[in-house]
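A single protein chain has been removed from this complex, and every other one stays in its place.
== subunit A ==
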Amino acid sequence: MATYLEFIQQNEERDGVRFSWNVWPSSRLEATRMVVPLACLLTPLKERPDLPPVQYEPVLCSRPTCKAILNPLCQVDYRAKLWACNFCFQRNQFPPAYTGISEVNQPAELMPQFSTIEYMIQRGARSPLIFLYVVDTCLEEDDLQALKESLQMSLSLLPPDALVGLITFGRMVQVHELSCEGISKSYVFRGTKDLTAKQIQDMLGLTKSAMPMQQARPAQPQEQPFVSSRFLQPVHKIDMNLTDLLGELQRDPWPVTQGKRPLRSTGVALSIAVGLLEGTFPNTGARIMLFTGGPPTQGPGMVVGDELKTPIRSWHDIEKDNARFMKKATKHYEMLANRTATNGHCIDIYACALDQTGLLEMKCCPNLTGGHMVMGDSFNTSLFKQTFQRIFSKDFNGDFRMAFGATLEVKTSRELKIAGAIGPCVSLNVKGPCVSENELGVGGTSQWKICGLDPTSTLGIYFEVVNQHNAPIPQGGRGAIQFVTQYQHSSTQKRIRVTTIARNWADAQSQLRHIEAAFDQEAAAVLMARLGVFRAESEEGPDVLRWLDRQLIRLCQKFGQYNKEDPTSFRLSDSFSLYPQFMFHLRRSPFLQVFNNSPDESSYYRHHFARQDLTQSLIMIQPILYSYSFHGPPEPVLLDSSSILADRILLMDTFFQIVIYLGETIAQWRKAGYQDMPEYENFKHLLQAPLDDAQEILQARFPMPRYINTEHGGSQARFLLSKVNPSQTHNNLYAWGQETGAPILTDDVSLQVFMDHLKKLAVSSAS
């Protein structure tokens, strides 16, 4: 097993790929019986400091329907200067530049360690990155002030040649012209009227100047950057202007009467932002960054009316079909998201408010375009400030981590077909021979567009084994998959990253052991979770849970070792041992449970779940709990109520929250001030240790988690209590002995009960 674990880890580090199965069942039938589909988590831009991009272009298979890229798995005839495509077996001539190759003089893409390689494309016009700020002005004064400062600060983080634009909105929407001297100028739009892209461009005067030019000189469509320059300007040119402009930004001046929400035209503002970029910079890397402090209250995309007495929709309302604006608003934002994706731009949403802001309706904007979604209580919190700052973080090369306008193309060898992808992407609707008819996630295509991505963006990609049972694959045959990601690097270069992987086929009948041993339960859990969350977006919650349960039971039936009808005999091998526990926590997670979460929160959690890499995803599913005590170094402990002890300090990381929890005794000691006494310096260190660790996590995490420092009996302890396995509750308090843990007041089932039940069902022949 160790070997497999190493193999998996190595693969992940090199290729950014984790498969649910690392040995593939060789027939469709067997594959279906495996329950967990053959799938992988792909992190297309996984940071590879050791992988400098090569400065030439990839060599493609000459078969028009294939166009696979030359890779280490291809057979090469050095003498004839031919190579055989390992996907379609087409024999291809090397291009003239490769005349010098030989066994000892191989190009990088033929070396096995370059199963992942990045090409840098030199040709084609480079267009600068574009950042369009869309700022809500219906904020409280200090919130707005904080936001303004963040925005001003961000100017210094942008690449100097990047273009920036500013749209502000409240009751009206203002598109600010940045090029003017002396007087700040903006175009204003009514917040209640939806406009087509054409209208927007007309009204911004973008088409007018372009049209005559085209007529005059049809051959030179180069004017575009010039035309749009009024609204999008290079940072280095106008950062002073823009800083002033932001400084003078006023709160929305329209009076808000008692009992009303401010009128907020988020829908139109976004629509204008999209229209503006659509008309001026289609297919160029661009970020629309929406900062909003409340729900859209008017115009298309409105989520709630402006009467405060009508609260914003809750899950309850949605279930009762009582959310009157939801469908329409969702449709509006979906339309925008699709348009944006088509143009290769991405939309970020930074929503900071105590109440909901309509993320449920707007979620598709970041979800489909690869944008960020950040939710906070106020712009005046470090959560927002640091998260925002982190958007502009740089990698080891000093390049921005963000990348734009990526197209991910997947090619498979003929035994496999592509069922779909789940992640921050949209389908490009490219049908091909390797596209399956069964869809999992966004399917029906072999290419997806990921408008905005960073080194951690991860997609779940699902495959279907199509090899028929009666056409066995010859011994030693391997299945291959090639991921080709073309994207615009933050340095504005166009790059292509190619990852080619291969796995062995195994006959499930005879070699089930191999397959079983090659199961990656972590990847499988995340992939299944993604499927579940994907379904949850469109299906009723209970249905999804039932489906998950059924899958789990089937998996246990398939791979468990047991005697029929004897739950106690049930065993799972090591490679599956954690899987049920993941599923247990997944069922309780906010991704599938909406109880106690607002629709916005659910959307927020799901958004991040669908794009984080495996490690982070696992943390989301099953938070990590560390225990600090005088008894030894910090140690990870079970996410269980039994871990909550009086003389411990707990540090829980749920990805979205970092909770530090002081046990009862510790809390009392601290209250008594022992930490300030020189003789109890060790206590002071103990108190400090989790804080330091938490800081470490906070530094690395995006988005910045909510940082909670609480203690036994504190109100915020609920964050911890709601996550741990309720092994001790008011119901079984005495059954479990008294020496440890804290009882959780809940009726939820505990992991033990869940497992008991699972075993029972797994061994039952009835299911």
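Convention: a residue touches a chain if its C-beta (ideal position, glycine included) is under 8 Å from a C-beta of that chain, and two chains touch if they have at least 3 such contacts; residues count from 1.
As a working rule, contacts and distances are computed from a predicted model.
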Among "Sodium/hydrogen exchanger", "Ribosome biogenesis regulatory protein", "Protein transport protein Sec24C" or "Actin-related protein 5", UniProt-listed name of the chain not shown | "Protein transport protein Sec24C"
Options A:104, A:183, A:471 or A:745, residue touching the unrepresented chain = A:183
Only one of A:33, A:193 or A:324 touches the unshown chain, namely A:193
Which is it among A:255, A:476 or A:542 that touches the chain not included here?
-> A:255
Residues on subunit A facing the left-out chain by the touch rule are 172, 174, 177, 180, 182-190, 193, 195, 202-205, 244, 248, 250, 253-255
